[in-house]
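Removed from the display is one protein chain of the complex; every other protein chain stays in position.
Right, chain A next:
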Amino acid sequence: MRTFLTGVLLAAALLAPATAVVAQNGPLRIEITDGVIEPLPYAVPSFIADTASASELSTQIARVIASDLSGTGLFREIPASAHISKVTDFDAQVQYADWKAVNAQALITGAVSVNGNRLTVRFRGYDVFADKELDGGGLQFTGTTDGWRRMAHKVADTIYSRITGEGGYFDSRVVYVSENGPKNDRRKRLAIMDYDGANVQFLTNSASIVLAPRFSPTGDRVLYTSYESGFPQIHVMDIGKVQRRVLSTDDGIMSFAPRFSPDGRTVVFSQSQGGNTDLFTMDINSGKLTRLTSAPSIETAPSFSPDGSQIVFESDRSGSQQLYVMAVTGGEARRISHGKGRYGTPVWSPRGDLLAFTKQNKGRFHIGVMRTDGSEERLLTASFLDEGPTWSPNGRVIMFTRETQGANGRSLLYSVDISGRNLKPVRTPDGGSDPAWSPLQN
């Protein structure tokens, strides 16, 4: 009987629902794969004026820093009216709780002193929610009062780089074609400005048409095409001295669309002879020409890869305008654009992984990006006329020309993040076209 009862109990135990819990080993583990993409809130109170003469500059510098950071679309400034803490001492302990309360995730403080025309800017960046200073976020820049905007840009570059992990682009310049007047009588001249449209200077007069300026890798020279002699010729200008010379000397031969090689020693460009346009390279010092293509089609708009080993260009050899890549020494080219429409003006990203281009399809123009093998094409803009993209030094932003429709249409400069966000016009005193972004200034 005892055996029978034991069996019954065992059977009952086996039939009972399994309530035993498998023990968890180690800490709880979860995986986060979905986040949000939104501007990071930050605060930049007016910098402290260490000297009475620095009062105005201390405010202006903070405003330029805020304009730089917020202008990227990656950051959002917490307005001063919402600040709880007032920063009155550059070396005082930051009240993190006050900044957390207004959801400022980054904080930038600074102090400015002026001695004669010497300007000193000290600043620190803070990770508010980590209750600590950003690594490498505290620096001091010294310069002249005339260059206060550049110093503000450098501060913004440092903070941007520290938070995002990639280089900044604020301390850079843009050369472009300034345009004035109606479409049928438009006056064009070369101009150079800070990346944000400040400090515009004109490099040429409007006596002749100028086109497609391009910076040298060091940012001290500019190539451009001028009709000064009646037909297009390539000029090179020393920006510091505003001195120029003609690069191609063969009279009667049209040369255009020049661009520097990454080492600055070679120029690639298009030359039109007998109705045929091909690509050539020229050694700047010796003037030696090398033919890269000899097809009966039109090859133009060449651009070097950052390592200088390849060239991307546009050609109509297939019957429609498409993008091709070939070795810098010439030879067989590989077509990389295969979508609908026509592709042109390709530019290699400074990072080397993307190409920006202009696309025309269904009566509209687009600025787009694609991988260097033509894959993963993504159109960023759409309008009546968008063209001529140029990359920011960090490869994050593209500036281009947008022309509006109609007889009174204007040509303006626009910029857009490579994600397609933050599309906005660039402030210029007149109209503008053909922008070319410089490398970061030293």
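Heads up, the rule we're going with is that a residue touches a chain if its C-beta (ideal position, glycine included) is under 8 Å from a C-beta of that chain, and two chains touch if they have at least 3 such contacts; residues count from 1.
Everything that follows uses one rule, which is that contacts and distances are computed from a predicted model.
Chain not shown in the complex: UniProt lists it as "Energy transducer TonB", one of "Energy transducer TonB", "Carbohydrate ABC transporter ATP-binding protein, CUT1 family", "Ferredoxin--NADP reductase" or "Cytochrome c".
For the chain left out of this panel, the touching residue among A:63, A:351 or A:410 is A:351.
Note on the undisplayed chain: of the listed residues A:381, A:411 or A:438, the one touching it is A:381. Those residues of chain A that touch the chain absent from the view are 1, 8, 21-24, 26-40, 74-75, 91-94, 100, 105, 122-124, 127, 129-133, 136, 138-143, 154, 163-166, 306, 339-340, 349-354, 362, 364, 366, 368-369, 376-383, 394-395, 416, 418-421, 423, 442.
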